[in-house]
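Note that this complex is displayed minus one protein chain, with the remaining chains in position.
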């Protein structure tokens, strides 16, 4: 039920009875700092405490105004009292799964709630958690924000790859990715190779590549991809869970167990003590392959002010396109030497990170040209139709 | 969580990606035509059909644009699929009660869902239903809108009166209404008397007056009020349910059963075939005691256009203050000879009535000076506090 | 260069550097209180003093904020320093005329500057001044606002009438007014007759009717109209200045000179000391033929507050349609018994009157469907074309 018309509005029109006019905007729930806080809170009281620290605006003399000063944090916590309890659901094969919280993987850190992960670790021998978009975004934030804040330490990483995406990174048009194209695949594998290198060398973790098998993949393509991974000494498994269910992922599961036994050299991308600008530069150069970072004088001044206001120890939450290692969605493969321009900086004082927006992103997503409401309906016998 | 700043806004700012800018506003749920439709629908398919007829705007050539033309009605019905089923709750003494739907008693017709009322009639020997504000607003709309549309026929009316309200109608300041004041009570009873007369003579129904007993009521005041009612030949009962629970209302219940046995002359205030202007005039003169109705040329033209567009057979839903028979909240007692000015007219094509706004009303209510969120909180043991 | 899109806007969007957002609107110059002040000022220093008293808004505690508190009045007076000097222009026949100031005849008082009128009285034996729309609007405001404030005393009134307008008041469609129609004319003359009666009995002034002769007027129509005026004992002259220039108005001029010799009983419509509500009621009943005036509780409260805030001695400036004695443009002829609804009240503290808006009016006029800019151009030899 989101509506892009609500992204940017002038409110409190119609006279003084309606309050002071101001320009404001709606975000979708997953882009709200409340969602990020929700997923990083250790408990209900920690949630309440973090909500109290949200900066909702600034006074005329540029002092931050906190949610606690508006006395809003208690009521906000009350609204979330039941939501903070993890949801236990089951897969089609009746395995337990916890689905709890969903911070946007660009404007926020992109992984589910800390409470759910910790609950799962008490309940199971192995816990698999998803970490947002590509390993440059999702894994980096999982490690530098969620793990850093909570003390969680992953034992191994599964990098999921599809042959169609690698052919796309090799330059093939999106309409042609279902056709066999060994040359493009060979070229696009550089994208996967950089992700592997990042996981192993930058994050210090063992990894396995899971080829998410699709109907159009050919034997020659699978063979090529397996060989390229093996050349790097990285275990690789063809996973057929889409077609075969849990059985199709059994090999992958066994491989993951093996990887978890291995010693690892887990580490964060940057130190807490590095200045904000250096943290961002380290991510850009070490993970994205960029030459350097740049920003307007205004943005640089904001970063300096955050540094001087006592937020310098916060981690960075990068908001950038998931289609490229760079900030330009059109740069496929494994670009290097590019500049990362920081367009905007936002303080998430409750979630305890600094968002750095690099390139164009939107916090309320685009909508289909034909609204889904055109096909959703209730049938004569009271059943909802048209949802899928 | 309502916010008066959302009453009047300019939306879709920020560039073409956000749609076409327009001025719009949020209403609270109970002021929406959807709520009125919800409470008048006979079934889920009737709900869907009525939603399809909502007029959401007009083309440049002033042709109505329906929800069905936006293909939104099916999805709206899908959202309401479960809500349309009545809620069975229980009183503190474990009696069953259905609470289902809540259209505003000013901008809409102010009584619960037709489906709930019909379900109750199948389940119980006697069904008591609440009808909004004063008997000039709530009862009139219950009869002229809900009963007329559904074929429901009430057998008797309970008019609830408090001594404090009648003293207020007798001219006492609101801060003084708890003090005994026989003179003011004697003067203010004219308000009750007109309600009694309306129920008996205009709606053609037997009625009983329930004096909703309050701690500060004195014996002398109760005696005076009982006598005045008896002088009109109207049964009157002192109801002490607030202090005594169900037992305190037993006399009232028996009296209601007695009234239901009586023959009645139930009728609507106006005929379906009367023109819209005449319908409104009849309500104003016969129920409110007004001299006449008036309206700007623009409003009169709108009424004429609705009449000519085929909506002339719709009933009227009057939106006016509940503090007076007139449109001026300061005119207490039983004013007569006043003018009722129609300020605005709105078509509710799905709910099948014409709203006539008389005097100033707001469709998103005022909020307390100190937000409730200042006191709502969660305690250390996870309990919500500060709600009441 | 006016643009109706500027009537209602939300300004100061785009961030704190642009100021505090608020809802505002542009008016055309002639609808501004500055124009009304300009036309009522006795001198440059009086202009400055009146500008200083403009109420530009209210504090949170509803105290007025004056232009002088914003220290804006000096600069405003500086901008108008040269404009305050009357413009002397000449007619096609080289007679002198002063054209100076143009307050809207609805939202303001509708006549030219006091300075120009006083200058003219020093320069000529007879001064003719135009007073806005109909004699119910223009003449009433000229007398009750401009004359009252300045001590000017007119000696005689010229009521200009056209046969086509009187046929329109007799019920003829505007497309048919050029055709001879004695019945309609006979019926429509009641409009003129009420204007005559108002001038003579209410304003206490002698008057002459000038029939503004038009090509389509027939001899029979002229005869009928002359007879009807004579039956009232009112001098009437056919004026042919459109066709014949100054010569065509010579008879009228002589008649005006004669009228000026007569003694008169000039008086205002209401006393300074009457309450605002009574002033408005007197205008409505005595001049418009209305039964009474009415207003919402909110408007009545505003009038009461203005009365109590020390503005009760101000005259009233009525803003209503010029097409009818009533507030309904469709009520032609000489309607009586109608209600005049006050829709809105505005304080013009610098101009020293209270505007009472009765019915729908706009302070920025409508624009043609095809913009004039479509035909305005400069020719190859640098001449402007398309202006007329």
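Quick notes on this structure:
All chains are identified by letter, namely A, B and C, in their written order; residue positions are counted from 1 within each chain.
Just so we're on the same page, a contact is a pair of C-beta atoms (placed from the backbone, for glycine too) under 8 Å apart; a residue touches a chain by one contact, two chains touch by 3 or more.
Quick caveat, the model's predicted, so the values are computed rather than measured.
Of A:123, A:339, A:367 or A:385, it is A:339 that touches the chain left out of the display.
Per the touch definition above, the residue from C:96, C:204 or C:386 contacting the chain not shown is C:386. Seen across the whole complex, the unshown chain contacts subunit C at 4-15, 17-20, 22-23, 25, 44-45, 48, 70-72, 74-78, 81, 366, 371-378, 380, 382, 384, 386.
By the touch definition given at the top, subunit B reaches the unshown chain through residues 10, 13-15, 20-23. Panel shows subunit A; residues 10, 13, 294, 296-298, 327-330, 339, 341, 343, 359-360 of it touch the chain omitted from the view.
Definition applied: only the chains that are shown with their structure count from here on.
Note: the chain lying farthest from subunit B is A, by mean C-alpha position.
In this assembly, the C-alpha centroid of subunit A lies 49 Å from the C-alpha centroid of subunit B.
Counting partner chains per residue, subunit B shows two or more touched chains at residues 10, 13.
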